[in-house]
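Have a look at the structure that comes next, please.
For this depiction, one protein chain was excluded, whereas all remaining protein chains were kept in their positions.
Each chain gets a letter, A, B and C, in the order it is written, and its residues are counted from 1.
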Amino acid sequence: MYTAIKTRTITLIQAITDALDTMMEEKSEVLLLGEDIGRNGGVFRATDGLLEKYGEDRVIDTPLSEAGFVGAGIGLSVNGFIPIIEIQFLGFIYPAYEQIMTHATRLRMRTMGHYTVPMVIRAPYGAGVRAPEIHCDSTEAIFTHMPGIKVVCPSSPYDAKGLLIAAIEDSDPVLFMEPMRCYRSIREEVPEGKYTVEIGRGKKLLEGDDVSIITWGAMVPIVLKAAKEMKEKGVQCDVIDLRTLYPIDYEIIADSVQKTGRTVIVHEAHATGGVGNDVLAIINETSFLFQKAPVERVTGFDVPVPYFGFEDHYLPSEARIIHAIKKVMSF
Amino acid sequence: MYTAIKTRTITLIQAITDALDTMMEEKSEVLLLGEDIGRNGGVFRATDGLLEKYGEDRVIDTPLSEAGFVGAGIGLSVNGFIPIIEIQFLGFIYPAYEQIMTHATRLRMRTMGHYTVPMVIRAPYGAGVRAPEIHCDSTEAIFTHMPGIKVVCPSSPYDAKGLLIAAIEDSDPVLFMEPMRCYRSIREEVPEGKYTVEIGRGKKLLEGDDVSIITWGAMVPIVLKAAKEMKEKGVQCDVIDLRTLYPIDYEIIADSVQKTGRTVIVHEAHATGGVGNDVLAIINETSFLFQKAPVERVTGFDVPVPYFGFEDHYLPSEARIIHAIKKVMSF
Amino acid sequence: MESQFPILQIMDCNGQIVSPMYKEKITEDIVKNFYKQLLRIRLFDRKAVSLQRQGRIGTYAPFEGQEAAQVGSALALEPADWMFPTYRDHGAAFVFGHSLRNILLFWNGRNEGCVPPSGKRIFPPGIPIATQIPHAVGAALGEKIKGSNHAAIAYFGDGATSEGDFHEGLNFASVIKAPVVFFNQNNQYAISVPIEKQMNTKTIAQKALAYDIPSVRLDGNDVFIVYFETLKALERARKGEGPTLIEAVTWRYGAHTTADDPSKYRDQIESNNRRVETDPLLRLERWLKNEGLYEENWIRQIESDANQEIELAIAEMEAFPKANPADIFDYVFAEPTWQINQQKEEYLRLIGGEDKCIRR
Partner (left out) sequence: MESQFPILQIMDCNGQIVSPMYKEKITEDIVKNFYKQLLRIRLFDRKAVSLQRQGRIGTYAPFEGQEAAQVGSALALEPADWMFPTYRDHGAAFVFGHSLRNILLFWNGRNEGCVPPSGKRIFPPGIPIATQIPHAVGAALGEKIKGSNHAAIAYFGDGATSEGDFHEGLNFASVIKAPVVFFNQNNQYAISVPIEKQMNTKTIAQKALAYDIPSVRLDGNDVFIVYFETLKALERARKGEGPTLIEAVTWRYGAHTTADDPSKYRDQIESNNRRVETDPLLRLERWLKNEGLYEENWIRQIESDANQEIELAIAEMEAFPKANPADIFDYVFAEPTWQINQQKEEYLRLIGGEDKCIRR
């Protein structure tokens, strides 16, 4: 039996709006907080139209105080609400780091489940859009290290909507990272209404037997390009979009690496302490005997994300990915 | 030719005071900021006597505002001072995270060396002293991932003094983590006056051919106990105290792992995203073909550091370390 | 500014009524309850200090001297209100209905101590200074959105006013008119840092001017003024008139915590004088005597009741089941992640069979 599902061909940012709208419609506890999210509809228009539809009690333009409104979100959470907080750019989440690190993530444990924080923090991230400094950070690793929060990072409109709805339905805090570079660069058919994509599951984007490429977010399109180029040269890449950065899908990694024996990890954040190292740790633990070559990591360098005049040098490029693939293939 | 060096047998916390005193004496630009560091001499007495000796202009009791006084420290730095900031406990550094992440670490790069931040941030860290919640965090990884800051963590009085002096002389920001559990548990002969221990160099504490154990800070004494116990069982451990967590001494790791082929990493922080993964990455890159077994990590669990009623369960124990050694030996 | 924010008082140090405010509301019943609660929490506090000395609980933060501020404010709350205490406000939490056993468990390093009795909306004691202030604002905003008439109270010290979270919380609350009372206990020290080094202002009350919210400065050792002014602020909150800042000027006699040595940074003579002159309990005793309501027997009775209650709670705390290592894994997420499950299994296997209590 088939059910016709209505779909729309939309961008990633539209998929975000769609998810917010769907869940606000369904659950009156869902409310939005953030800077410029009301009348302005957010600097990327993620919340466009929602103030008009749901009113000022549910779409709250906050003062410029990330610690304050994340903290208030925690208070709303324990009082039965599901706050979805927009941090204007991931690079401006740092003032709220204490609130997330010491409360959002610890309240459940601290009270043995008596108080919980089913909060979603949305944050556009990443370089490559010629934005000013600090607007371009990709600092997921300072959250994946923090017990008590899940970290999600979609790369496509379909996943964005499904994962955001899953995040809103999750009983625990979720950091929802949105790759700015993909906001309007990809269009895809997305079902109307509610559906979820499971948090904690990666997705195979390309099947190949030679080398596993593990990546996420804004790096996905670049990895796919590199993989296509390598295909022409006869190298078959197994491309995995992790989608969730904590808890990482270790099965999809282990299955792939046990098949190929060669791995390239690609991410935008710095190498040292990057989430790529967690992938490495999973490979070490699950697939030691299958490895035919050291894992290669293609990452942002161990330098602050530079000003946009230099950002193309900072970001992993097709050329660097191809170089790494060749390296693991020829080990 | 021998020169007689005067030494004193002192604790780690006394070594810290000694280093501060030595450098304040030598350089008038060195000044201290922090909560309760003046008349009270710091909650651990690290700055005891320094207010009396150097006056209120150089030992500054700040209001309770970590972001504010770390920020002010940055302003002092660019104005020619060398501020040494005491964060009362590492778990209270989070409000200053933005200042460290977006300024202390980026000013040199932002201005191509025109403005620099030769600041030292001292922070007692770690569990095992029955302290209240948040006082026990070991979150070095959220700093090692941050380009532009060095992270140092001594485990002995001698190293503490030498590394702190090196940190004060370093032209860039250094996070100086002090293992609270070791503050008064170890006494050691420490030279009077000035000497440095190089930042970025680990130290071999025990020589052995069977398994490399890589650790730092408050885990060192526990690792040594486990290593001694294993020695009795005929397993020779090569024990490395990293001392610096960024930049890690990759040579000492590679040399050891290439000798033993088996590695156990021990740290107090959570496994996911922990600095142990950087060690793993170094092994992957330098010693792939030498590895005889997957690397074992013995770490704090992926849970918030629990209340002290549970902290013994959280912390890596001798038993867990021995278990891991046996595991890599029998792979 | 000091003259703009005088320290309000109803009862002076001699137990004399010096202001006609709220006169008609000061009934024997209400005062006897004040006294009972003051005594109850003082006895508890002293006992806790001695438990710490005996190694039966961990580091403890005593509040002796601040009882009137805590009792007066906590009694002003309605049962369905929210309380956001700090590590020094277990007196208030106890009066508001927290379980004494759980309070002790908290100080013994057990998470059970953070769980309030069912129906009581008490937050775990705030450890990172000032962070609980935005929580209170959020919870209060929630009540406002729900259209209830419940309010929230946030406790914090003089030192806390220097933190960004204090400012961000008060500013946000002022904009959204959140039904919240910001209750400051100005005990004039943040560990060793005296208020003159903490701020340039002589009062904390005046900080409300930065948010255009009402504030009041009062004698925090006068349980009458604390109670009635908190009640008034809560009424404003319930009526939709937004937040209030209350500065209760007080003093802790003892150390910051049992790990602290106050003689390093202040002359304890001041504390001893205050014990004699401005003590919240003595003062209320003097009032009772002045009014002819002081009854030795009644006092003996409430004292012995309180001691019994405290001993019972200690016994319960000490009989409480040992920490179960599984607990550290089971409450991080609603559903543990695979990492946590794997770590838990391995660890429990390792310590299994044994007494589950590892030593280093």
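Just so we're on the same page, contacts are C-beta pairs under 8 Å (C-beta built on N, C-alpha and C of every residue); 3 or more make two chains touch, one makes a residue touch a chain.
The shown structure was predicted, so the numbers you read here are calculated from the model rather than taken from an experiment.
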| item | value |
| --- | --- |
| Among C:Met21, C:Val175 or C:Ala259, the residue in touch with the chain that has been omitted | C:Val175 |
| Residue among C:Leu43, C:Met199, C:Ala259 or C:Leu350 touching the omitted chain | C:Met199 |
| Residues of chain A in contact with the chain not shown | 35-36, 38-41, 43, 61, 63-65, 67-68, 91-92, 94-95, 128, 130-135, 222, 271-272, 301-304, 306-315, 317-320, 323 |
| Those residues of chain C which, in the complete complex, touch the missing chain | 1, 161-168, 171-172, 174-175, 197-202, 206-207, 209-213, 242 |
| Touching residues (missing chain, whole complex) on chain B | 31, 57-58, 60, 62-63, 65, 67-81, 83, 95, 98-99, 102-103, 107-116, 147-148, 150, 170-172, 200, 246-247, 250 |
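The rule is simple: only the chains that are shown with their structure count from here on.
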| item | value |
| --- | --- |
| Farthest chain (mean CA position) relative to chain C | A |
| Central chain (by mean CA position) | B |
| Between chain C and chain B, distance of the C-alpha-averaged centres to the nearest whole Å | 36 |
| Of all residues in chain C, the ones touching two or more other chains | 111, 127-128, 164-165, 327-328, 332, 337, 339-340 |
| Shared-contact residues (touching 2 or more other chains) in chain B | 67, 91, 94-95, 133-134, 271-272, 301-304, 306 |
